[in-house]
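Heads up, one of the protein chains got dropped from this complex, but the rest are sitting where they should.
Then we have chain A:
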Amino acid sequence: MSEFDVAGAAVQAALDAGARYADARVMHRRYESMSARNGDVEELTQDESLGLGVRALVGSSWGFQAVSELSARAARDAGHRAARTAAASGLVPGPAVDLIDSTPTTASWSSACEVDPLGVSLSTKGDLLVAATGTMTEHGADLTEGLYQIWDTAKWFVSSEGHRIDQRIRECGAGISATSIGDGETQRRSWPSYRGQYGTTGWELVDSLDLTAHAARIAEESRALLTAPLCPTGETDLILGGEQLALQIHESVGHAIELDRILGWEAAFAGTSWLDLTQLGSLRYGSELMNITIDPTIPGALGSFGYDDEGSPAVKRDAVRAGRWVGVLAGRDSAAVAGLDYGGSVRSDGWARLPMVRMTNVGLEPGPHTLEEIVAATDEGVLMDVNRSWSIDDKRLNFQFGCEIGWEIRNGRRGRMLRNPTYTGIGPLFWRSMDMLSAEIVSWGTPNCGKGQPGQIGHTGHPAAPARFRNVRVGVRA
């Protein structure tokens, strides 16, 4: 049986068992990672996962069954069990479930990949990490780490409405970090971000990061941070580097515009959202400079695909336009509840997980400035970059983020290095204070976005560039 046949058998079995809609995904994922520490390889792993997940809608209740066996019998059994589980859901029923229209599609899509990351020899990849961590050790860091990760995913989607879509998505990335240990504290510097930069791309991305070229610098910075002055406490102008702004977007915009959170579907765990659907189209989210798109079509960005895991094609949409909230991340059922006519943001972490509303690429459009211009225009402030910690409340309002490094800004110049920089605020107030935004956009990849129960790890992309925010509270500490 082909993968499509297996998925089709599961869908048909679910229909036979009473489902009014069903879809199924066969997914085959190869994952490889290598980590090195202090000049030696620490762990080399290659996992292979193949299985089937089938989703059934019986009445107004969903059921989902995943199996790692791909025989016809197992597929039919999975379809039956999904329908049975959906029927059990009816014991605690909700309102009627509708699905917005989705044109049945037969399609095949692959991400662009110049250099197959699984085709690069292990010795080449290992040598890179060993050399980079070795250099950092030579330059004074106490603990040096390097990591790459590769995902090669093939999936076959079939729905009872006639979708037959196969996709192959290759993702990879890498990063290095140096930690210096002092008396009672540690200081870490990473390149290009902690645990790395990732994209839907081939090994050419890792080559472009040029890890070894940055190894000595970040090692020396981690050592210097141990004796750098603390980030001052108080309100000041804050300039964020692009990597940190990507995380800011992820946490305070991306999650907030997830329609399942807005509808209360994540209330007990991930939380809800401060956004109210009655304000969609009118709410002032940020300053006029704030233009955020939901765009799974960006070549090479980590949240890119051809079709989401409900068979909806990748389409670029506005989430925030000139500071006004205008769009959400949605799926076919949540969109129907909200009275919207688009989905396209439903994804699953492998065959064993239920597809759910997830970020794709959620990020900023470029502004009119450069980082150099922003610094030059700032009389007094702090520049922070590269995320070290992140915490935000369950409505995605109250946040506190820490960065690896800060610099004092005085009279338009970058000054002393500052250690333990943190800043805190309330999402919309913070975004409304953004008065300068750089054009130097990078699509940062976040390969570790947790959501859902059972837990799912999502891969998201976030175009971002340096920006300035006025009168931000910085330097919060214990």
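Convention: a contact is a pair of C-beta atoms (placed from the backbone, for glycine too) under 8 Å apart; a residue touches a chain by one contact, two chains touch by 3 or more; residues count from 1.
Heads up, the rule we're going with is that contacts and distances are computed from a predicted model.
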Task: Identify the UniProt protein name of the omitted chain, choosing among "Peptidase U62", "Rieske family ferredoxin", "Glyoxalase" or "Iron ABC transporter permease".
output: "Peptidase U62"
- prompt: Of A:Leu143, A:Ala322 or A:Ala377, which sits in contact with the chain we cannot see?
  reply: A:Leu143
Task: Pick out which of A:Val67, A:Leu211, A:Val346 or A:Cys449 touches the chain that's been left out of the picture.
output: A:Val67
Message: Under the stated touch rule, tell me which residues of chain A contact the chain that is not displayed.
response: 35-36, 40-51, 61-69, 81, 84-86, 88-95, 121-123, 126-127, 130, 142-143, 147, 179, 181, 184-186, 263-269, 271, 352-354, 356, 388-394, 398, 400, 402, 420, 422, 424-426, 429, 453-455, 473, 476-478
